[in-house]
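Taking it in order: structure first as structure tokens, then the write-up.
Here the complex is missing one protein chain, while the rest keep their positions.
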Amino acid sequence: MKTFIDWLMPESASTISPQVDAITYFIFAVSLLFFFIIVVGMIHFVIKYRRQEKLEKTSGVDHNTALEIVWTAIPTVLLVVMFVWGFRVYLDMSIAPKDSLEIKVTGQKWFWTFTYPNGYVSPGELVVPLNQPVKTLISSKDVIHSMFVPAFRIKMDALPNRYTVAWFEATKEGTFPLYCTEYCGTSHSKMLATVKVLPYDQYLKWLDDASSSMDGADPVALGEKIYARNACNTCHSIDGSSMIGPSWRNIWSSSQNLSDGSSVVVDENYIRESILYPQKKIRAGYQGVMPSYQGLLKENEIEGVIAYIKSLEDK
Amino acid sequence: MSENQHTTHITPLWIYFAVGGALLVLTAVTVGVSFIDFTSIFGVSSMNFAVAMIIATIKATLVALFFMHLYSDSKFYSLTLLSGIACLMIFIVITLLDTNFRGKIYEIEGQPIEPAAKIYQSENVSDQ
Amino acid sequence: MNANPSTVSYLEDKKGIWNWLTTVDHKKIGLMYLVLILGSFLVGGILAMLVRLELISPGEDFYSADTYNRFFTMHGVVMIFLFIIPSIPAALGNFVLPLMVGAKDVAFPRLNLASWYVYVVGLLLAFWALLYGGVDTGWTFYTPYSSEIQGPVAMIGLAVFILGFSSILTGLNFIVTIHKLRLPGITWFNMPLFLWGMYATAIIQILATPVIGITMVLLLFERLSGIGIFDPSMGGDPVLFQHFFWFYSHPAVYIMILPAMAIVSELISTFSHKKIFGYKAIAYSSVAIALISFLVWGHHMFTSGQSRFAAMVFSFLTFGVAIPSAIKVFNWLATLYKGSISLETPMLYGLSFLFLFTIGGLTGLFLGTLAVDVHLHDTYFVVAHFHYVMFGGTVVAFIGGLHYWWPKMVGKMFNETWGKIGAVLVFLGFNFTFMPQFIAGFRGMPRRYYTYGEEFTVYNVLSSLGAFLLGIAFVIVGINLVMSLINGKKASKNPWKSLSLEWETQTPPITENFEVDPVITHGPYDYDKVEVQ
Partner (left out) sequence: MSSSFHVAHHFSDAEQQRESAKLGMWVFLLTEILLFGGVFVAYAVFRVWYPDMFYNAHKALDVTMGTVNTAVLIVSSLTVALGIREIQLGRQKQCTRYLLATIVLACVFLVIKYFEYAHKIHLGQLPGKFYTFDGIAGTNPHVFFSIYFLLTGIHAFHILIGISLLTWVMIKNMKGHFSAQYFTPVEITGLYWHLVDLIWIFLFPLLYLIG
């Protein structure tokens, strides 16, 4: 039975997940017990008291106070146990230890970004140290999202007007999926991220070279990396096909008409403005759903994107 | 028949005028009382709110008992009215249980990110 | 006047479309409701098939993400507001309640017809919105998403607001009818348990539905004039919308399940030909469920940024509501003891209700426990749980009740073997569809996902196949009932040998229900005292 629960639940990779699995195991056992009592009882009665041909009067037993008290008391006791145990684990799950590493998690229409204490913004990938409590301050930039890491058994909504908090302490190395579980629009099912758990030294090394690796790289390669990392690929294609957003191929210095009827030449200013204030100029035939990247992309990264778009020319 | 009254009970005239007068007096009282700041006098927080609500409840019960004839009708109608109000109280009290205790574990969780509405951050409202 | 009015059945009494559309006879209104409700069920079912079709494989193969979002949203809206809430009270309840009470009609017949027309207006508005492109916010319309996107959200909100009134008027009619129109012999404790179930449902319809009305009005104002109490950028709070929405929607799930329980009490006692076990226990637990249902709405919001203190209170109260449901299931089980059980079609639905509702109820314990709900919230475990309770509970009981009162409604018997085949197929198809979803939910597959990870493929393929089997099952059930209309045998006055009052009327009953007010000599469950021919 215990192995069945371990198969049923995703792998347990945080300090809280064994406790959650224990409660699930307990409730599963209780439910199975009651389920068998009712189903076996039902089948037994149906077979034993099958109607013979002649339809005569049946017994008048219509209540049995002792039985009724028993089948009210036992479930009540079991329910109280479930509640108390569930609430105690919920409290452990809610209160983060004092010294935990604070990471800001921001949900935006269809991608996650993780801001580390040293200011480095990692889009789409949350790298955390092993066996260290991590407190995530979750918020959203537009609609309600919800951060769910099945392996850590934690879930918390990302609200646009408030921080909400969820904490975990990873106990197993590896990469685990992170889902968005509050419906948030067209690409709700593509709003995924990965949680990578590294030993503390490797985590520090990753953080140093990640936050410094961005400057000095060749702009076009940097732009290409940002195209994938910042989830531009969920809406903009590079092969000319129109998706949620217009394609980036062959648009450099071409004239494109806008939804308000005017037209504009695609140059550095237009691309920079569309990255920081996307609602200003919306291409004709497209919806204005692009989120603003203000504060998410540094200066050199924006230039990288511009250089990358410039490079997408069919020579 | 089930629970039916036999005769239609006619309330005497003076009760109507007495209740009407009492309601007008209570309205004057509640307006007068609102100028006195009870919270500073008795130190009990939201005392003014409690006083205003007590007076309003008295007025409401007067209207319900005499104008709506609950006093002379079968008790079941009073029960329906009270069950409606009780259901509303449940809705208010338990919702306040949430909105009022939000910051209890993490004070950061309680404070909104932008206390003033974005409508008032004029510099980027125009180009949002 | 044509032939002696007392023998002409209500179907032949006044023929012609105009007479039907202006009738105040509760039986005709019940049938008119039934037609529209089954139509909505068909549309909802097709939408469900389209949703399952896409989920058959992880990739994006049949249609775009946006279309998928519209399909599952409209599946939710049509199934809940147009089908499952009015299904038992408005269709079967309207037909059977006055008969069980021994009255000629409901207390306010014209109000009853008005509620049907209000339902028709709501139905047309919802289907027009569906044709208009539908909405992709999920049936919960959570702000700020629902207040900022284009699309007919306002129209659907208005449709839900109007459908709420139809539900209120039905509930109001039932409360007054049960209180004031009972025959002298029928007291509160010797009337059928169906009436207790309807009474408890009516209480919830009256006390909860206005709140969805005001919620939709606020949503309309939010969208049209931006009043800002739900909009975070203007100081409002989206979680407040969730409180408003779930204060109605949790009692609404009890508006769905209580009538189903009401029918099952009738089915189990009639087909095991035995006095119901624990009459008072079942009656009181119906009303207890109705009252406690107003305290527990927060268990839908455990992970939505609600305060931990409120989460604790809601979790505790949620376990309070589990006890009466458990008591009812045990009482039905005890009713089978020492009975004389005949497995006709309605009883098959009754027993499969017992099986499926037990699973639905027990899986609710996982979601009521705080720690486990944090893991399982908004995953496919929740989808499976509420389908087990709503589909396995209410729809199975509704189809069972439909078969049970079918002879009395249309005067024709349906084919028994095809009825049994349909019942078994519905049971198998349902389990085959939703059991894999429990496992997908445990393993962490989120809800409302258009594409999913590779590891969930097995469960979704099984579930989609099960859904098609379920579709076929309902086709069989539908054909069986329709064929009975065409060439079914004439039904006898009391085909199931039941002691309940509605079987003492003619089949199908006359417009006035009873030629002369029946004298009550025995209770509806006195199978130990009365011999039934």
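Residue numbering begins at 1 within each chain, and the chains themselves are lettered A, B and C in the order written.
Going forward, contacts are C-beta pairs under 8 Å (C-beta built on N, C-alpha and C of every residue); 3 or more make two chains touch, one makes a residue touch a chain.
As the structure is a computational prediction, the values presented were derived from the model and not from experiment.
Contacts of the undisplayed chain with visible chains (whole complex): B, C.
Here the missing chain is touched by one residue of C:Ile214, C:Val287 or C:Leu343, and it is C:Ile214.
Check C:Ala91, C:Leu181 or C:Ala281 against the missing chain and you find that the one touching it is C:Leu181. Taking the complete complex into account, residues 1, 3-6, 8, 10-11, 13, 16-17, 19-20, 23-24, 27-28, 30-31, 34, 37-39, 46-49, 51-53, 55-56, 59-60, 63-64, 66-68, 73-74, 76-77, 80-81, 83-85, 87-88, 91-92, 95-96, 99-100, 115-117, 119 of chain B touch the chain not shown.
Listed by residue number, the positions of chain C touching the unshown chain are 103-109, 111, 168, 171-173, 175-176, 179-181, 206-211, 213-215, 217-218, 221, 225-229, 231, 234-237, 240, 243-244, 512.
The working rule: only the chains that are shown with their structure count from here on.
Chain centres here are C-alpha means, and the one lying farthest from chain A is B.
The centroid of the Cα atoms in chain A and the matching centroid in chain C are 33 Å apart. Separating the centre of chain A from that of chain B, both taken as means of CA atoms, is a distance of 42 Å. Of all residues in chain A, those that touch two or more other chains are 94, 161-162, 164. Counting partner chains per residue, chain B shows two or more touched chains at residues 102, 105, 109, 112, 114. For chain B in complex with chain A, the touching residues are 102, 105-106, 108-114, 127-128.
The touching residues of chain A, counted against chain C in their complex, run 8-10, 19-20, 23-24, 27, 30-31, 34-35, 38-39, 41-42, 45-46, 49-52, 55-64, 67-68, 71-72, 75-76, 79-80, 82-83, 85-87, 89-91, 93-94, 142-144, 146, 148, 150, 153-157, 159-162, 164, 177, 179-190, 287. The part of chain B that touches chain C in the complex is made up of residues 1-4, 76, 83-84, 87, 90-91, 94-95, 97-102, 104-105, 109, 112, 114, 116-119.
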